[in-house]
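The other protein chains are all here in position, but one chain of the complex has been omitted.
As written, the chains take the letters A and B, and residue 1 is the first residue of each chain.
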Amino acid sequence: MTTTSSSPETHNGAFDPPTAGTAPSSDRRPGRFARILSRMPRSAWPLLVFALLFLIGGLIRPNLLSLDSLIGTATFAMILAIASFGQTAAVIQGGIDLSVPNTIAFSALSYLTLIGPLGPVGGFIGALAAGTVIGIINGTIVAKLGLTPIVTTIAMNGLLFGVVLLTFKNSELTVIPQFLTDITATKIDVFGLSVAAVLPLGLVLMVILQLVLSYTGWGRSLFLVGSAPETAKLAGQPVDRIRIAGYALSSFLAAFSGIIIVGFYAQASATMGAEYLLGSVAAVLVGGASIAGGRGSMIGTLGGALVLGQVATLVAVANLGSNIQQLIYGVIVLIVIALYARRGRD
Amino acid sequence: MESQSTGGAATKVAAPPAPPSAQLVAANLTKHYGAVTAVDDVSFYCLPGEVHALVGENGAGKSTVAKMLAGAVSPTTGTITAGGVELNTGRIRDARLAGVSCAFQELALVQDWTVAENLALPDGSPLRGFSQRGATRAAEALLAELDLPHIDPRAQVRTLTLADRQLVEIARAIGAKPKLLILDEASSALAPPGVAWLFSRIRELTAVGTSVIYVSHRLKELAEIADRGTVLRDGRVAGEFSRGKWTENQLISMMAGREASRAFPPAPPLSVSERPAVLDVDNLIADGINGISLSIAPGEILGIGGLQGHGQAELLRALYGAIPATADQWSIDGHSVKHLTPERAVRLGAGYVPEDRKTEGLALEMGVGENLLAPWFRTAQLGGTPRLAREKPWMAGVLGSLSVRTRGPLEKSGALSGGNQQKLVFGRWLDRDRRLILLHDPTRGIDVRAKQELYTAIMGLSAAGVGVLWFSTEVEELVHVCHRVVVLYEGRVADELSGARLTAEAVVGAAVGSASQSKEQL
Partner (left out) sequence: MTTATAPSDRSGISRLWNTTGITRLRREGAVAPITAFLAFFLVYVIINPGLLTRFQLQTAGNLVVPLALAALGQLIIVLVGGIDISIGAIMSLANVVFATAMVSLPVPLAILAGIAAGLACGLFNGYLVAYLRLPAIAVTLASAFIIGSISREVMDRPGGGITPEFYLATSGELLPYLPISIFWLAIIATGMWFVLQRTALGRHIYGVGSNIDSVAAAGLNAKRAQLAAFALSSVVVSLGAIMLAGSTITGDPRSGDSYLLSSIAAVALAGASFTGGRGSIIGTILAACTLGLVGSLLFFAGINSYWQYVISALIVISVVGIPVIWKRLYLALRKAHA
């Protein structure tokens, strides 16, 4: 007696809960276009969409099809991407970091305040250290106290808001050290093009982070923890430590982006990070990450930021205002999760 | 008794013409989950007042059929007719309204509701008013009618024992006053008094013409309660039987499709080893464990038996550090243990194959290779493709020795069949200097060839001096493959069996708490 290797895998073991019964939706035949898409890596899809939007922009207003416009959009997108790299790490491990906005503000204002006593580089390190501590606290609360990431990071965001309002007097913080401007806003020559320094800076950062995600043990265990936390625990991985490190990285990168933002735009305020709440989550989701965890990439996040940047350019050209831009970002997030994130079951 | 084939794959059965008086007619039921066929062209009928059994091994499809009858799952093709009304909508509510109710294997109770709320809320429109007192009174009446006076209707379900929860689940199904009652492994958490209670209720129902579908794999119960029955194997009908005209061996043959006594590889002989005991624990106490002492020598296969829910899962998790536990004395491979976590356990040389391979054993979205490497990622070491390349020899060895059918280390593990998935969970511990492996029913729900391959692998571990702790729900496995078997009852060791005393009857006897009897038989 033999059974073939493809003997029926039965889903009716003791572990399948009774479902409310909808017909299985897994029987659709993929079209040819879908099959081409599925061959490409997921992180390339947003780049396609970006190219598409760029062309559409050019159709509406031909002068948008210029290198200048491309570089302008890319610069805006790179800053958003830098603010979103941390969120990528948080989302991959199955959580989310809603304390990004006020971590940005806190870090930027701390930096400007610490330049006095510690000098520009010392201030940089100080602000980054503060960001890391914020992340460690977030991670500890999520991992050890068991509070959900949403509630934890919303609470931290509120806490930081209070701290920022209590600690910093904005009127005194206007001096941006030259060193910072040099690595953000100053134009440098890359392959004959004149681009803001933040562009290559962001690219280098992205490459380093992507290498960590793809090629280090910690990076892969981050995916494991996000995709199957119980499996990770029972495989003997130190899930708590991995999580805390993930949140620490997320806040570290948010703090880093705060300094970059204040350097590039040369202004700081208590609400300077507000637009990055939705922006960072949107960039990460458009980049192909799964909100449930276990999937995502830094390259994808950059692609997502490019898409959102091009949308912002189109909105500006159509003179619709930043309010409408936020609305469109919200709609884009809904479209992306409607495409990728159904919780349905057979 | 008609059987289709005792060997080879089950062939299709022509649907017997159902008499017009039949309460339930299931015709050509088929269920596909994507590419996998769980149920293939199953047909049977049930007369009013009859107890019709659905029998089969784990994974034979009986639970899926029960769910289709109950309306929890809608069949891909095929029809269900209950009392003349066709039921295919896949909505439990419609089934209940048509007089079909089901006590589910996965208890469908809301933990935060009280017993009264769980009994009262299922039928009725949401806009109805709801009164706690009214529901409690109705619940008291129902529980009294069903002879369950010890259950407090005001108690929250999460505070009840597993057995009581099963009783409430059954009460809920009977309370719907169905014309067709489906009991899916309803006796699994019940002790013999509970089973007797259940049979009394069933007889009350059949006396007034209610039909009962009894899904089970406990053949002794079927002998007592089933009027007729259908045997399922690999999702198809393998045969039918009726009361008094069958023997256990015949039924087992139909279920297994081979001779009753399966070929098990015998446990390799134990050699005396100078190494310390792989596991030595004295008076282990944890949630669900009331003082267990064990010792496992290198290379020894220790089986854990007993009815489900008597502490076996907790024992394995405690020994691995997945739940907090204390002991007077505890050592793994000679190293003393105070507070164990899975991380420490792995470092001390333990490995664990958990109960649910899909949610506890694997990351279904990740690849085969990374799942094998799951315990072996280290923060500062390489991961991803360079690591996979470096570990290629090890992975090839593991996949080869277990005969895992996969396209390669990059294939998503969710795409593998159940048996191959289970091999991944098992294989990650091979050739990794393990001293102790804890197995939670590793062969449940997988095909026969995969089972054999796992048995061979476990023999290999034993021969290499690795201690194995094996909890199995299949008594035959315990009896034939293990050196020694410890049977748990209510969180304690009921009996320890080895050598001549290690028989199926002794294991089952100890499992139902009659350990004293089996000792007297010697």
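One rule holds in what follows: contacts are C-beta pairs under 8 Å (C-beta built on N, C-alpha and C of every residue); 3 or more make two chains touch, one makes a residue touch a chain.
Remember, it's a predicted structure, so these values are computed and weren't measured experimentally.
Q: Looking beyond the chains shown, say which of B:Ile92, B:Leu142, B:Leu232 or B:Leu461 touches the absent one.
A: Touches the omitted chain: B:Ile92.
Q: Any idea which of B:Ala27, B:Leu121 or B:Met459 touches the chain not displayed?
A: B:Leu121
Q: Just one of B:Asp164, B:Glu314, B:Glu370 or B:Glu474 touches the chain that is missing; which is it?
A: Residue touching the absent chain, from the options given: B:Asp164.
Q: Considering the whole complex, not just the chains shown, which residues of chain A touch the missing one?
A: 17-20, 96, 98, 141, 144-148, 150-152, 154-159, 161-163, 165-166, 277-278, 281-282, 285, 291-292, 323-324, 326-327, 329-331, 333-334, 337-338, 341-344
Q: For chain B, enumerate the residues touching the unshown chain of the complex.
A: These residues of chain B touch the chain that is not shown: 71-72, 91-93, 95-96, 104, 106-113, 117-118, 121-133, 150-152, 154-156, 159-161, 163-164, 172, 326.
Please note the rule applied: only the chains that are shown with their structure count from here on.
Q: Please tell me the distance, in whole Å, between the geometric centres of chain A and chain B computed from their C-alpha atoms.
A: About 42 Å separates the centre of chain A from that of chain B.
Q: Within the complex, which stretch of chain A touches chain B?
A: Answer in residue numbers: 1-3, 5-24, 26-27, 214-221, 223-224, 227-228, 230-238, 245, 294-295, 346.
Q: For chain B, which residues are in contact with chain A within the complex?
A: Those residues of chain B that touch chain A are 7-9, 32-34, 36-38, 40, 58-64, 67, 70-74, 76, 89-92, 104-106, 108, 234-235, 257-258, 320, 322, 342-343, 345-347, 352, 354, 356, 358-366, 370, 373-375, 377-387, 405, 417-419, 428, 444-445, 447-449.
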